[in-house]
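Comments concern the structure below.
Every protein chain except one is present and positioned as in the full complex.
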Amino acid sequence: MVNLDKKRVSPVKIGSVTYPNPIWLASGTVAFGAELSEILDLNMLGGIVLKGTTLEPREGNPPPRLVETPSGLLNAIGLQNPGVEGLIKDKLPFLKQFKVPVILNIAGKHEDEYVSIVQRVAEEAEVQGYELNLSCPNVENGLDLGTDPQWVESVVKKVKKVAGNVPVLAKITPNVTRITDLSKAAENGGADAISLINTLVGMAFNTHTQQPILANKIGGLSGPAIRPVAIRMVYQVRQTTSLPIVGMGGIMNQHDVDEFYIAGADCVQLGTLNFVDIHQLRSLINTAQS
Amino acid sequence: MVNLDKKRVSPVKIGSVTYPNPIWLASGTVAFGAELSEILDLNMLGGIVLKGTTLEPREGNPPPRLVETPSGLLNAIGLQNPGVEGLIKDKLPFLKQFKVPVILNIAGKHEDEYVSIVQRVAEEAEVQGYELNLSCPNVENGLDLGTDPQWVESVVKKVKKVAGNVPVLAKITPNVTRITDLSKAAENGGADAISLINTLVGMAFNTHTQQPILANKIGGLSGPAIRPVAIRMVYQVRQTTSLPIVGMGGIMNQHDVDEFYIAGADCVQLGTLNFVDIHQLRSLINTAQS
Amino acid sequence: MFTQEIVTVTENKPVAEGYFKLSFNAPELAKNYDPIQFVNVKVGSGTEFLLRKPFSIYDHTDTDISILFKIYGKGTERLSQYKTGDSLDILGPLGTGVVPPKDNVPTALIVGGVGIGSVKALALKMPKQFDLFYGVRNQGEVVEKQEWSELANTVFMCSDDGSCGEKGVVSTLFQKQASAYKKIYVCGPHAMLKAVYDVCPETIESFFITEEYMACGFGICMGCVIKTTSGYKRICKEGPVFKGSEIIW
Partner (left out) sequence: MFTQEIVTVTENKPVAEGYFKLSFNAPELAKNYDPIQFVNVKVGSGTEFLLRKPFSIYDHTDTDISILFKIYGKGTERLSQYKTGDSLDILGPLGTGVVPPKDNVPTALIVGGVGIGSVKALALKMPKQFDLFYGVRNQGEVVEKQEWSELANTVFMCSDDGSCGEKGVVSTLFQKQASAYKKIYVCGPHAMLKAVYDVCPETIESFFITEEYMACGFGICMGCVIKTTSGYKRICKEGPVFKGSEIIW
């Protein structure tokens, strides 16, 4: 049996870093923290994962970028972000005032970009984790690379070489036949933890115009709808590794958080919830304060 | 643009059979028709797909076999069915009184079982289609076979050889990296249509007992939650084949039916809806009567 | 024959701590159901809850049906907020009902907690030769005490905390007098059903009203099974009543 009372408040050790508690916020659902800090005390979080960052600035996809589906949210933001230089110049300085561990979410077009981003950020030494987004389904070719275990192993290995003491979290894609092939690949590459799950690839049509609702046509499905799939994957990965697992996908309340702990997660990230219920968010964060 | 007014009432030609309209009921959500016939006029349907049938009778999984998740239903029935002999003796005779095309859903443990079932049923000559369940996630080993394109191609080919004039529909599994690999494999094997999607593999825990809710631990997720994934897969498969596509996954109303038509489906199957709203079911069926 | 109907709530009132009795207008149903049959109720709007929720038919008037429910999770919580005049989407009557015994053999109804909700319709249609064994957590949970004392020959009560009747569980209470009965109907949580079965002499004809998670409620999903001597049977279709000797415990 998982000791839930303990787990809910336990610091989480990943690689050389001990994160103060297991309630983190997920990439793409916090931007770079500034807006949330107006309504939430970031210092109470176990970690905050920044919006996926690329080497060059990206303007992202044209709108519409969002649509609600039953108990789900379909998004195709297209990784709008200021690029690693913009991050360092405009985003990280603001976060210095908080003690919350900042985890960078990195989206490369190919292996070298992951390495370059880490190298550039390493000079700044403010971040407490690199989460490699190996799974962004919205970006051209993004799908195919991340579904290949060999590529996953290789990119993790290369990043580990330049990451120094900063933990490397592999956020593998759930849109695959066998999730454990990818988690094993990441482990073989030397990942310090596995983050799962990212969004499921989905699509919705406007039945009047008969066009896809998202300008990007396909998007990533998040929210409660995907929780059973996320729980299953965390469970499966837990059977095959002793690495820390960072669980996410559709968490809306304490029950859902506990379900992830039971399935095998060491800590969780809240994503879509941040958009819809700050009260719940605070309540989960409060529970994590020992 | 899809002419929806026309599509909603159009007969559907698959192989040598023309089904009277595009509203069918999905396997596993109608048992063998008898109970539904008490509340629904089966003759108005375009097709009815029977519960997955195996060579030998199967008693199925222990309960609990079901649990609701956000906008979804997780099930692990475990293919409870009377086997092909029981089907022929106890189930098919009842259906003779109706003019609705009966489609058999076949679940084999290996290639030969699919062939044997078809051969045994062919002697009876009452069914108007074989839907090969190449994707049941609840049965031991079921997952792995159906995710292999070569196996899919091979089993379809073998079944086609013995199927005579009866159309063969390949119901491929959605729990894969590239759905089009499987649809192409089925097409290469000679399938007359592609059915998608089956359920997504999911899991849920009871947070009090800390045990999986389903006795089988993992189950198949159906219902509105999975619709965006289903729509995406129908769309993707439509880009790569001109075979008829039988679309399903989370249809609850006319909007959802239309979304499948627009994505590329030629007809649809209603599944979880049958459990929850007979009025809606009737309304969709009425729309299909030209 | 069952139907899906949109009915109007005529009353929804608390009848014990956390217990509600909800009545709705359904004249056809009121005439045409057998005891132990149930209705499958759509709670909330949209896909707030995807599946219907099953509730036994508790009682009826000429025009109305009522169900008795206990707040358990979110669905029953929501159901407790329904008000007179609200509409409700129901499917029923479902399940294989019980033909009330005409023979005058000594009979006991044995119920735990909200199990009381499943047996009243049976009690109403039975000749008054039955005793009721009624176990509750505590006094606050007792439903329609007065009515039951009129319906039954004798009511034997027990409660977990002794606040009402004997202190203890209903299987033990029944065991002491088991030899007096030839037929029993038992309804309650699974553990209680099993406890009663275990203490029940073989000479007694026993009927157990079972429960399992349901999706459809009328036999098409194969979800709600119970293991019996002749394989898995559907609680919603062949059940919810099974003989004690039939169930594989």
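Couple of notes before you dig in:
Going by the order they are written in, the chains are A, B and C; count residues from 1 in each one.
Rule of thumb we're sticking to: a residue touches a chain if its C-beta (ideal position, glycine included) is under 8 Å from a C-beta of that chain, and two chains touch if they have at least 3 such contacts.
Model, not experiment: these values are computed from the prediction.
Between the chain not shown and the residues A:Leu73, A:Val118 or A:Ile179, the one that touches is A:Leu73.
One chain is missing from the display, and on chain C it is touched by residues 44-49, 74, 78. Remark: the residues of chain A touching the chain excluded from display are 28-31, 35-36, 38-39, 51, 59-60, 62-68, 71-73, 75, 77, 80, 223-224, 252, 272, 274-279.
Keep this in mind: only the chains that are shown with their structure count from here on.
Any chain touching chain A that also touches chain C appears here: B. Of all chains present, the one whose mean CA position sits nearest the global mean of protein CA atoms is B. Taking each chain's centre as the mean of its CA atoms, A is the chain most distant from chain C. Averaged Cα coordinates give chain A a centre that lies 47 Å from the centre of chain C.
Between the Cα centres of chain A and chain B there is a gap of 34 Å. Chain contacts: chain C has residues 47 touching two or more partner chains. Counting partner chains per residue, chain B shows two or more touched chains at residues 71-72, 223-224.
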